[in-house]
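Only one protein chain is missing; all other protein chains are in place.
Showing subunit A:
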């Protein structure tokens, strides 16, 4: 078939892309959500320790006469030990005066009540987390504000975060890979009923226009319903045109048969040669028109069926013998003997109706050209490929026209006096080609034509 379908996109691609795309988006989103949440948890862990550290230092601050004294416990720093050996900085201020620690450590404004304020900052070339708290120490004659800041670099935190990111990344990738598998499985499952429907329709014979009976998913039901009603309409119109052709053939052929029978009967009664001549040409014209009509119809049917061969296993010898039985009465009228030579069963896969038509055209052709009281031989071969040779003892093919002979409507030049529309060889050739074979014409060295029908 030469028509191509106008294709726009693919359901399979559309479905898989949608599924895989959403899976990818979900995987990326998952990665960021989990990573952010993990970062928050890790940060609050560090903040808690810093807070404890600040609180313990602040608790150790006392007011003496000479001023504020801070005797901060060892634990205030040891609790900040990490695997990554993070550095710890601190600064203790009495009002605006640095009591101890790093002067440049960024300090946040903390409320007086001891509540802790956390900030992230850059210090000494590293990112640090700073916790700051302030308290008012009230003495006999003094009122001092003590501010404590403890900062810690974030190497351990970053390490933990990297580890978490890597794991979450792996989980995301695994989820994505799984989604791709699920997507392709889901796509195949969704597309399969469509493929099954296509297959069941493609496999049908040329005349099968029955509705689709196979169950289909509900989404496909409207499509199948309209397909069924389309096929029903096609079936009706095909049947109507078949009936019409049959009726038309009947209407045309029956009066022709009447004329022919009358002409033949009259020919028995009239004596004058010119009348007899007229009657003979009547009969010839009728034969020519009916044969041409028949062969045109056969040829049309064969062209139609060649696209959808209805092959079945059959015995080529059987088929040839049936054909010979059917054509023997015609052969006998010219005292021609039809002989079948074969070496036993030849099993083939072929369209029996087409094959019969093709072979009977070849034999009818031979009958037309063979001289009376001669022999037409049909020899069936099995190897190397199944083939039938039809040999006659007639004049043979005109050598200069052999290659054109099988072309539509062409007739051999020595066929002037024989009725026939010339479609016989064309039909046989078309049938051979449809079966993957060929038709070859040769002339026998001892005279006569030989047509080889190769399957």
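Details
The criterion applied here is as follows: a residue touches a chain if its C-beta (ideal position, glycine included) is under 8 Å from a C-beta of that chain, and two chains touch if they have at least 3 such contacts; residues count from 1.
Just so it is clear, contacts and distances are computed from a predicted model.
With the options "Two-component system, OmpR family, response regulator TctD", "Substrate import-associated zinc metallohydrolase lipoprotein", "Branched-chain amino acid ABC transporter permease" or "Anti-anti-sigma factor" in hand, the undepicted chain maps to the protein name "Two-component system, OmpR family, response regulator TctD" (source: UniProt).
Across A:36, A:328, A:347 or A:433, the single residue that touches the chain missing here is A:328.
In the complete assembly, the contact with the undisplayed chain comes from A:267, out of A:79, A:267 or A:402. Within the complete assembly, A:301 is the residue of A:117, A:164, A:220 or A:301 that touches the hidden chain.
Subunit A meets the missing chain through residues 246, 249-250, 252-262, 264-265, 267-268, 271, 273, 276, 280, 283-284, 286-287, 290, 293-294, 297-298, 301, 326, 328-330, 332-335, 353-354, 356-357, 368, 372-373, 417-419.
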